[in-house]
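In what follows, a structure is listed as C-alpha cells, so that the remarks can point back to it.
Heads up, one of the protein chains got dropped from this complex, but the rest are sitting where they should.
To keep things simple, chains are lettered A and B as they appear, and every chain counts its residues starting from 1.
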Amino acid sequence: MPFGIGVKVNNWQVVILAAGNGTRMQSSIPKVLQSICGREMVALVADALCDAGFDNLIAVVPPSSPAVSNVVGSRATLVEQVEPLGTAHALSQAQALLGNHQGDVLVINGDVPLITQKTIRTLTQSHESSQAYVTILTCNGLPGEGMGRIIRNEDGSVSAIVEEVDLDAMIASVSEGNVGVYCFKSPWLWSALSDLEPSASGEIYLTDLVAKSVSQGHRVNAMPLKDSGEALGVNDGAQLARVREVVQRRINNKWLLHGVNVMEPAFIDVTVKLEPDTIIYPNTFLRGMTVIGKGSQIGPGSIIVDSIIAENCLVVQSVIENAVLEDGVEIGPYSHVRPESYIETNVHIGNFAEVKNSRIGKSTQIGHFSYIGDAQVSQNVNIGAGAVTCNFDGTDKHETIIEEGAFIGSDSMLVAPLRIGARASTGAGSVVTKDVPAGAKVVGMPAKIINNWIPKKK
Amino acid sequence: MPFGIGVKVNNWQVVILAAGNGTRMQSSIPKVLQSICGREMVALVADALCDAGFDNLIAVVPPSSPAVSNVVGSRATLVEQVEPLGTAHALSQAQALLGNHQGDVLVINGDVPLITQKTIRTLTQSHESSQAYVTILTCNGLPGEGMGRIIRNEDGSVSAIVEEVDLDAMIASVSEGNVGVYCFKSPWLWSALSDLEPSASGEIYLTDLVAKSVSQGHRVNAMPLKDSGEALGVNDGAQLARVREVVQRRINNKWLLHGVNVMEPAFIDVTVKLEPDTIIYPNTFLRGMTVIGKGSQIGPGSIIVDSIIAENCLVVQSVIENAVLEDGVEIGPYSHVRPESYIETNVHIGNFAEVKNSRIGKSTQIGHFSYIGDAQVSQNVNIGAGAVTCNFDGTDKHETIIEEGAFIGSDSMLVAPLRIGARASTGAGSVVTKDVPAGAKVVGMPAKIINNWIPKKK
Partner (left out) sequence: MPFGIGVKVNNWQVVILAAGNGTRMQSSIPKVLQSICGREMVALVADALCDAGFDNLIAVVPPSSPAVSNVVGSRATLVEQVEPLGTAHALSQAQALLGNHQGDVLVINGDVPLITQKTIRTLTQSHESSQAYVTILTCNGLPGEGMGRIIRNEDGSVSAIVEEVDLDAMIASVSEGNVGVYCFKSPWLWSALSDLEPSASGEIYLTDLVAKSVSQGHRVNAMPLKDSGEALGVNDGAQLARVREVVQRRINNKWLLHGVNVMEPAFIDVTVKLEPDTIIYPNTFLRGMTVIGKGSQIGPGSIIVDSIIAENCLVVQSVIENAVLEDGVEIGPYSHVRPESYIETNVHIGNFAEVKNSRIGKSTQIGHFSYIGDAQVSQNVNIGAGAVTCNFDGTDKHETIIEEGAFIGSDSMLVAPLRIGARASTGAGSVVTKDVPAGAKVVGMPAKIINNWIPKKK
C-alpha cells in the first residue's frame, strides 16, 4: 500500500474481479498481472482501493493460477471462479465470504487500473446518499472500445445498459459508457443475484443486476467520471500501452510538482521515491524500489534498478542494479554496477567499468575498463585502466582485498584470493598471484616485489 | 511485397508519379527514396497498391536517377519524365506504355505514403460504380499545407479544384483538399490529356483534367477519406517527420494487437517480424529483416539490425548486427555483436563484449571486455575478462579455434592463427602464440605449458 493515506471505510466490502482470462492479450502472463510502470495491473486497482480507505478486499481469481493467487493474495482474500460464467457469476463466488454482510458492496473489474481513489470515494458517497440498490460508474465519450452503453430515463435515472453488439440505430449515438465499477446494497444484492437468468451461453452478468433493479421499480443511480480517461480498460496490447502511458504521465507529473526536474521520456516505476531538486534526464529508467536523493542527476539513458542513490550523485548513461551509492558518487558514461555493490562517498567510476558484489571505499577512482568483482576496495585507491579482479578459477569465486591508498597499475590482473596492502602498487600489466605487503610495489608475470621502491604519500 | 495479401485487380493500370525533385527536402536523397521506418517512401506506396491487388505498376521517374530507377524498377515498369512539365505531362509519358489499355487508370503521387490499401480499393470501387471519367480522392480538414481545394456543386459533384495560391475570399473557407490520387477512364484520358493547354510556365497538371471533364459536362466524382490523416504528403522535412510518426504508430499498433508488448518509443521497421509474448522495451530499434522469437525481451536501448533472434533471449542495451541468436541467449548491457556471428543456445555475453564473424558454442560464457573476432568457439567455454583474439597482424586476419570446455584466463591474448584444445586453460595475462593441446594449461608471455597440471572436469 505505498500511497496508502486513506481513513478506513468499515461499512463496505469490496470485490475485485480478477478471473478474466484476457486471451486478446496473446500473452503467457495473466492479464491482471501485466506490468504497468513496475506494478501488476490488479495491484494498481488494489492501491486505489486501499488509498480510498477500502482495505477489506476479496478477489475472485481464476482456478489453478498460482501466479495470480500469489500477487493478489497478499492484498485480498481469494476465491476461485472455477468456470468462466460471467461477471455476476464471479461475484456470486464471493457470496459465501460476504453473505452476512449487511451493508454496501463495491465491485470493481481488475482491468480498469486508472480509476483513482478519489473516484472510488466519490462513487461510494454517491451510492450512500442516493439510497439506490445499484450505482454504476459511467463515462462520457467512450474512451475504450466495446463498452456497454448507458440508457437513461428523462429524469436521469438509468433505464438499461445495452451491450455494444446489441446497439440499434436509435441508441447508437449514446456516448455514455459502462466502466465496470458497481456499488450494490446487500442483502438485496444476494437475492437479486440468485434470481438472475443465465443467457443463452450460460453466463450471467453484473449488468443484469441493473435490469433487475429497474424491473423491480428501483431507481438505478449512475455517476459519470469527471475525467473519462480513467475508464480506459485493458483488453488487448494496444489498450495496455495506452494505460501505461497514462500511468507514466501521472507518475512523472507527480514528481514534476515535487521539485524533480523530469525530462521526458522518463520511465519511472510507481514504487520509486525521488527527492526535490534532482534532475532525471531523458530516457532514464528508474525501476523497483529505487530511491534518489537531493541534488542527484541521473541519465540520460541510465537504468537504475532497486538501488539507493544518495545526494549529489551523477549517473550518466550507465546501469545500476541493486546497489547503494553514497553522496557525491559519479558514474559513467557506459558503466555497470551490478548487484550487491556498495559505493562510498565521492567515488569516481568512469567509462566501461564493471563493479559486482563489492564495496568501494570513499574517493577511490575506477577510471576505465575495469572489472571489480567480489572485492573489498578501501578508500583513495586508484584502479588503472583495464585492471581486473580475476575472481573465478573455473570452479569457485574468490575475494580480492585492496587496502587504503593502493595504486593498481593499468591492466593489472589481480588473481584472487588476494590482498593488496595499503599504499602498495602494482605495475602495468602485472599478474599478481600473491598478497602484496603494505607499501610494496610489484611488477611482472607473476608479479614480484621491487626492492628499494618508496611509495608516494597521498 | 511483405504484406501482400491482395487478390489481383486486372482491369486497371496504375501509374505512380515519382519524378518530383523535392527540392524543399534540401537532401541529396531523392524525395521518393526518403526512408520511412526502413522503407523508401515510394515503396510504401507500391506496397499499398500491391496489397490492394494492383501489381501492374508503371512509374514515372526523373531522368538520370539510377537510385530511383533501381528502387522503383524492382516493382514497376519505368518511364522517364525528361523535363519537369507538371503532373499531367508526367502521366502523358506513360501513355505509350498504356495506350492500348481500354479500362481504368489509377494515378497516385509517390509522396503520399500513408494511403492504405483499403482506401485504394474503396476509391477504385467508387470510380467503377460512379461511371465518371474522373474520380478524385479528397480529404476534409486539410492535414497538410498547400493543398488544392475541392469546389463542389450543390449536387455534391466537383466543379473545380482551386490551387491554394489562387484562393479568393469566397472560397478560402473550403476545407476539402485534393490528395493527389486520381482515377481516370481511358481512352477518354488520352484524348483529354492531348487537349490540355499548358500554363504560362509551360506546365500541365492533372487537376486540369478535372476542369476538362467539367467543361465537357461530365460529372466528376470525389471520394473523401475516412481518415484525413492518410492524405499527409511529404514536401519538406517536417512533413516527412509527421508521416514517419504515423507509419511508426501503425507498425507498433499492429504488433501490440498481435501480443507483442511494445513499450514506446520503439523504432520498428516495416520489414521486421515479431512473435507474440515478446517484450520490446523503450528506445529499442528493430531494423531491416530482423525477426524476434516468442518470449524474448529486447531493450531498453538495444539496436538490432538484420538479425534473427530466437525464443527466450534477452538483449539489454546492446547492438546486434546481421547475426543469429539461438534460444535462450542473454546479452548485455553494452555489448556488440557484429556481422556474421552465430550464437548458439544459452550463451551468456555480459557487458562490454564484442563478437565479430564468429560462432559461439552453446552455454559458453563471455562475461566482460572481450573481443572475439574471426573465431570458432565451441561449447561450455569460459572467456575471462579482457581476453582478446588478436586476429590482425597488421596485414591479414587470422582464425582462432577454441575447443569445448576451454578456460581462457582474464586478459589472455590469443594470437591467431591459434587453436586452444578442449578443456585447456590459459593463465591470466598470458600471451598465447602457439596451439595449446587439449587439457594443457599455459601461462606467461609467450605462454608455455605448465607440466603436471590437471584440468578440472566440467
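Basically, contacts are C-beta pairs under 8 Å (C-beta built on N, C-alpha and C of every residue); 3 or more make two chains touch, one makes a residue touch a chain.
Just so you know, these numbers come straight off a predicted model, no measurement behind them.
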Identified contact with the non-displayed chain, of B:236, B:374, B:404 or B:435: B:236
Among A:317, A:346, A:389 or A:433, the residue in touch with the chain that has been omitted: A:317
Contact with the hidden chain (one of B:270, B:303, B:347 or B:360): B:303
Residue touching the undisplayed chain, where the options are B:247, B:383 or B:431: B:431
Contact set of chain A toward the excluded chain (per top definition): 252-253, 255-265, 276-277, 282-283, 295, 300-301, 316-317, 333-334, 350-352, 367-369, 382, 384-386, 407, 409-411, 425, 427-430, 443-445, 456
Absent-chain interface as seen on chain B, which is shown: 25-28, 34, 236-238, 240-241, 244-245, 265, 267, 283, 285, 301, 303, 319, 334, 336, 352, 354, 369, 371, 386, 388, 390, 392, 394-395, 411, 413, 415, 429-431, 445
